[in-house]
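With one protein chain withheld, the remaining protein chains of the complex are depicted in position.
For chain A:
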Amino acid sequence: MSHLKSFIQDQRTDKPLLLMTHVVYGYPNVEQSLEVMSHLLEEGVELLEVQFPFSDPVADGPVITDACHKAISNRPQLGACLEHIKDLAERYPNSKILLMSYLNPVLNYGVERLAEDMAGIVPGIIIPDITIQNQRMLEPLQKSGVTPIWIVTPDTDNARLDGISDIAEGMLYCVSNAGVTGQQASGLENICSYLTRVRQHSELPLSVGFGISEAEHLLRLKGHADVAIVGSALLKAFNKDGLTGVEMKLNELQSAISKMSAC
């Protein structure tokens, strides 16, 4: 069983929903992005998604795209990013850190080299511009225990869900709705039937992202998903009120989850 899957299942024994928060490495600069990451881990988020910025992030909406472009002006290095992740992983052993980026920075670094550097530290990688047709490109990562996290959408038909489930490990990333990151989660009305359908095709933990920004959204996910992924909402909070904004948003989300446990 993959390390990530067992981690999520263990955590879920006494929590109704886990949080995966997202930070763009290098935004607004490397130091401050690390500060936000440390803070989130300090506050006990179970999973942290670190996005290594790419110049052309086609699956991301305006908030994350803008952050990526600003981050790139500081010329972030993937090698240094991995060192920083390693350091955080050692300091916060109770959480797991996943890497997210697009194919080009990954290929540029070298998939084999990335697999070597991530083994034992980062249990999963999210790459939104690769689908299962090209899964062989990521084989070295899989072999090193760095699970590629495959994405499913409300439009993924049953046959394709089976195809994805056949090779997926760790968890599935369920995109809430058509579109890009950071849009209103208008489709959450149908989230229940969508996740129930995905569940029929896979035993893996289900994480849900795209447009998850408020406590109310988390309530809708309860009982249907294992992990709520929050990206743009935290970034917006940071842009507005800095680290305090992140604290407040995280607090809102975490209290919503605590209340779920209580009732």
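As a convention for this text, a residue touches a chain if its C-beta (ideal position, glycine included) is under 8 Å from a C-beta of that chain, and two chains touch if they have at least 3 such contacts; residues count from 1.
Keep this in mind: contacts and distances are computed from a predicted model.
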Listed names "Two-component system response regulator", "Tryptophan synthase beta chain", "Carbohydrate ABC transporter membrane protein 2 (CUT1 family)" or "ATP-binding protein", matching UniProt entry of the absent chain: "Tryptophan synthase beta chain"
From A:151, A:171, A:188 or A:253, residue that would touch the chain that is not displayed: A:151
Absent-chain contact - pick from A:28, A:61 or A:242: A:61
Positions on chain A where the hidden chain makes contact: 54-59, 61-62, 65-66, 69, 72, 75-78, 102-109, 128-131, 133-134, 150-153, 155-157, 160, 175, 178-180, 183
